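Below is one structure, written out as structure tokens; comments come after it.
Only one protein chain is missing; all other protein chains are in place.
Chain lettering (A, B and C) follows the sequence in which the chains are written, and residue indices restart at 1 in each chain.
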Amino acid sequence: MEKRMVTGILVFSLLAVFFFFSIFQLHPFGEPGQVQMDDYIITHTQNETGTNNGVTSVVFDYRGFDTLGEATILFSAVAGVLLIFRRVRH
Amino acid sequence: MIEYLPFIAVVAMILIGLYAVVFRRNLIKMVIGISIIESGVNLFLIMLGYREGGVAPIFTSLPSGTTYPGEMVLPVPQALTLTSIVIGVAVLALMLSLVMHIYRKYGTLDVQKIRRLKE
Amino acid sequence: MTKIVRTTANILFPFTLIFGLYVIAHGHLTPGGGFQGGAIVASGCALLLVAYGSPWMFNCIKDTRLATFESLGAIGFITIAFLGLVFSAVFFGNFLTGSGSLFGTTPATGSTLSDFNTGGVLPLMNFAVGVKVIAGLFVIVLVMAYASSSKEWD
Partner (left out) sequence: MTILEALLQHSPALIIATPLLSAFLLPLVSRIHAKVRDVFALVMLGVTSCFVGLLASDVLSHGPRIYIFGAQNLHVPLVRILFEVDSMGIFMALITMMLAIIAVIYSWSFLHQEDGLDKYYTLLLLVVTSALGMELTGDIFNFFVFLEISCIASCALIAFWVTEGEALEAAFKYIVVSSVGALFVLFAIGIFYAQYNALNIATLAHLLQFTFLDKIALVILLVSLGMKAGLAPMHMWLPDSYGRAPPSIVLIIMSATLASFYGILRVVFTVYGNVLTTSLRFSLPVHVVIGWILIALAIVSILIGVIMALIQTDLLRLIGYAAVAEIGYMFLAIGTSIAALGTSYATVALHGGVLHILNDAIDIGLLFLVAGAIYYVTKKRSLDDISGLARNMKFTTVFFLIGLLAVAGMPPLNGFTSKFLIYESVYQLNPILSIIALLGSILLLAVFIKVLYAAFLGPELPELQDVKEAPKSMLLAMGLLAGFAICIGLFPNLLLDTLVKPAASALMDHAQYISMVIGGL
């Protein structure tokens, strides 16, 4: 058990260092680097999708297929929960 | 440094969640750990889309004088996060129903006492 | 639960319901949409569930009926996507935008006041997803609550 803790802590600190080094390579918070896709969406959402809401236009129009997947995930979770809680004949 | 603080929060959340998943012996705590990882990743996504001083990308009653797209936050990360949140709900529901069944079966939530599948 | 909780739930439930439906209906104009509004309505239903207990709720509405509603919502969503295939020759095509008919008005660019009659198929999709999420989330909560309260679990 002790040994496992030590290995775990080692792996964890390694992972932490790894992550901390990587995040400083990102663009700083509040200044996204490249924005061509999002700027396109913001400027064209009103005349392409006829919607005032940029986020909804992405969710249901530009990336509508993802939302179908998302709805499917909820559907499969419901089917799974109902499957797990079904009454089993003995 | 200060502009990277939110990303440090993300990494901290992911590591805390991973710690709970790997080292905690209680099933509920493992579920909580996965939720924390997921919140960390959601936070990461939503932060990628923030623009200094930006408003939500919604044109209904937009404050006058807002120039777009320069003063709006990015919409795509918000949509991705929305998807990710719903996925999180689904995973959580399924995991909790499994935990309920396991508790009924074994009368405990301790991983060490539950483990039957070894070797 | 006690009478206080039940009365409070009774008062709060209609407001939650209306707020959730508002969020669903105005998904294409204001923050929110089918998922968010559906979650609000489902939490209102969960409030009633907590106040009155799951056996009572289970007598009111069966999980199979809710699951059917969820299927119908999902079918509605995918049907709208198929209608895009029929009318605009591409799956998920937004065939109502700019058509001038239902939800077919294109808003003026820039800051506008909210015009409900915009968005093309988006309001319809919001509605389908809303039905789906209400039924889906509530059936999860209901089944879990009923299973943990029923006799065979003791």
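Quick notes on this one:
One rule holds for everything that comes next: a residue touches a chain if its C-beta (ideal position, glycine included) is under 8 Å from a C-beta of that chain, and two chains touch if they have at least 3 such contacts.
These figures come from a predicted structure and were not determined experimentally.
The chain not shown here is in contact, across the full complex, with A, B, C. Check C:Ile40, C:Met57 or C:Ala81 against the missing chain and you find that the one touching it is C:Ala81. Between the chain not shown and the residues C:Asn10, C:Thr68, C:Ser101 or C:Ser149, the one that touches is C:Thr68.
Seen across the whole complex, the unshown chain contacts subunit A at 18, 21-22, 25-27, 32-38, 40-41, 61-66, 68-70, 72-73, 75-77, 79-84, 86-90. As for the chain not pictured, it touches subunit B at residues 14, 18, 21, 27, 30, 34, 37-38, 41, 44-45, 48, 76-77, 80, 83-84, 87, 90-91, 94-95, 98-99, 101-102, 105-106, 114-117, 119.
Residues 67-68, 71, 74-75, 78, 81-82, 84-85, 89-94 are the ones on subunit C that touch the missing chain.
Simple rule for what comes next: only the chains that are shown with their structure count from here on.
The interface holding more C-beta pairs in contact, when A-C is weighed against B-C, is A-C. Distance between subunit A and subunit B, defined via averaged C-alpha coordinates, is recorded as 8 Å. Spacing of subunit A relative to subunit C, judged by their CA centroids, is 22 angstrom. The set of subunit A residues touching two or more other chains comprises 46, 52-53, 55, 57, 59, 67, 70, 74, 77, 81, 85. In subunit C, the residues that reach two or more other chains under the touch definition are 29-31, 35, 107, 110, 112, 114, 137, 140, 143-144, 147. Considering their complex, residues 5, 8, 12, 15-16, 19-20, 23-24, 26, 28-32, 35, 37-39, 41-43, 45-46, 52-55, 57-59, 63, 66-67, 69-70, 73-74, 76-77, 80-81, 84-85 of subunit A touch subunit B. Listed in rising order, the residues of subunit C touching subunit B in the complex are 29-31, 35, 107, 110-114, 137, 140, 143-144, 147-148, 153. Residues of subunit A touching subunit C in their complex: 46-53, 55-57, 59-61, 64-65, 67-68, 70-72, 74-75, 77-79, 81-82, 85.
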